[in-house]
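Presenting chain A:
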Amino acid sequence: MSFFGITRATLAKDVRLEWRSKDAINAMLFFSLLVVVIFSFSFDPTAEESRRIAGGLVWVAFLFAAIVALNQTWARELRNQVLDAYRVSPAPANALFLAKALGNFIFVTVLEALMTPLFIVFYKLRALGPTWELLPIAALGTWALVVNGTFFAAISLRTRSREIMLPLLLFPISIPALLGMVNATTAILTGEGSARFWIALLVAYDVVFTSACLLLFETVLEAE
Partner candidate 1 sequence: MKRGFSILAIVTALLLSFALYEALIAAPTERTMGDVQRIFYYHVPSAWTAFLLFLINFVASVVFLIRRDTKADILALVTAEVGVVFCTVVLVTGPIWARPVWGIWWTWDLRLTLTLVLWLIYVSYLVLRRFSTSSQTPVLASVLAIFGALDVPLVYFSIWFFRTQHPSPVIGGGGSLDPRMAHVLLINWAAFLCLAWLVCWTRFRLEVLEREVEEAQALESLLEGSR
Partner candidate 2 sequence: MNYLYAAYVATWVIHGTYLAILVRKYSKIRREIESLRK
């Protein structure tokens, strides 16, 4: 089957399995809810203050939710070493990676879609700058976390304490992207300064690391 055919089939399988046993997604939705509520308790800013710090809080909350989802990326493949079946088949490794990354992207976006309204309610948020720009920022930012997250989840399969390894590998490398997301969102919320530079940075980050992942994923998959 063609490259995108395999990607589509793998993604469809993952979404179907996720939909069938909804326990994973329910647990993560509840986890995200908890994160938002706890953040809201620990800070109770006025409307003006909240606009200034909300960018950072929202993205750190999204990061927590993403990490929990990313840790599950290869769980199903690991259970019966299905990766061996994939590696023996003629299917290209990148098709698997792209499917997993897109699957994670959908997954994390669903979590974010739930958390955002809660943040708006708890922090009485109202953006002063061009609100529509928040969409590309969220998409680019989430993809930046997810593409590297899926890749490093594959690397951390081969290490001892897998759950702790993924954030250890992902966070340092994601600092520029995190800086970009937080500052872009703050610029929009407070209306001061433009998010253009940060959006450009996020685009560059996504392009660089998506291509790096596609180039090096096969090497990681083969390194058993």
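If you want to know what made the cut, all candidates are chains of the complex that A comes from, given by their letters.
FYI, a residue touches a chain if its C-beta (ideal position, glycine included) is under 8 Å from a C-beta of that chain, and two chains touch if they have at least 3 such contacts; residues count from 1.
Here the structure is a predicted model, which means the values were calculated and not measured.
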Of 1 or 2, the one touching chain A somewhere in this complex: 1
Candidate 1 partner contacts - residues on chain A that touch it in the complex: 148, 155, 158-161, 165, 168-169, 171-173, 175-177, 179-180, 183, 193, 197-198, 201, 204-205, 208-209, 212, 216, 219-220, 223-224
